[in-house]
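I am attaching a structure below and will ask some questions about it afterwards.
Shown here: the complex without one of its protein chains, the others still in place.
== chain A ==
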């Protein structure tokens, strides 16, 4: 499968997968950072897969490695201090980590695109939004200035910016937070990517604007059959849009499952704790369930299962043995020694 010299332009563009190979597969990815205090193992063997038209939600504690994994897929990590000692990131069967920077920059934006959390800082304040969108077409498609601007207006229309034609020459600060996020989305879908990675696309926005943006993303996805990786910590958003979920903790995937399965019954104690800590109407006046303790320190990870200091179901072997990602079914897995007991409610 590995072929460093492959011309990515010649990769089949319309089929969702090659044989059984998913559109995008992250396989046993490791990322570490060299810091003054030591080596921070931010990503410790992450695996997930995405098919065309599918939405994979990546959930998890702050600092669990969600964004670093995404940056590794995009090829935008600064190396050093980052290093990828192990793992593969296969796009249509080709390991991106084996490609040259020139080949990767061809894929970036054109085939795999990303929306960042903070739209204001991701847009350049000194250029008009129209110029910034048009630039995508000039650089990647070699379009003339005029044609590129026409495309920019078309895209602003597509992400539903009112009076796009009049606003194409406005600067980022002249738009509201929600509008700027739309412009970011316009730029990310400009070149019709096959995979869109959205890293907390609505975290900074109001629920009313969040609803607009999520609806827009779902529509764009329906139109073009993009695969989408949605990184978020909002269990509500995930329940709304995801097909499947990967839950991260301490740089690992602790649970992989179709969306309905996970909300019905979690197979990992961390996932279970997260779902139980959501305030529900019938919990009014009662204490909320709270996961006790603190998130792990990457420079000094707990031995065995990284969740053991906080886990209500911990047994002796959890402190010594790292749990493997156990396959529960064809579509579901859990990195807990006691996933059976957690699932059927006999753990602890």
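Basically, contacts are C-beta pairs under 8 Å (C-beta built on N, C-alpha and C of every residue); 3 or more make two chains touch, one makes a residue touch a chain; residues count from 1.
Methods note: contacts and distances are computed from a predicted model.
Per the UniProt record, the absent chain's protein name among "Gluconate 2-dehydrogenase subunit 3 family protein", "Sarcosine oxidase subunit delta family protein", "Dipeptide ABC transporter ATP-binding protein" or "Phosphate transport system permease protein" is "Dipeptide ABC transporter ATP-binding protein". Those residues of chain A that touch the chain absent from the view are 61-62, 162, 176-179, 205-212, 214-215, 233-240, 242, 259-260, 263, 273-275, 277-281, 283-284, 287-292, 294-295.
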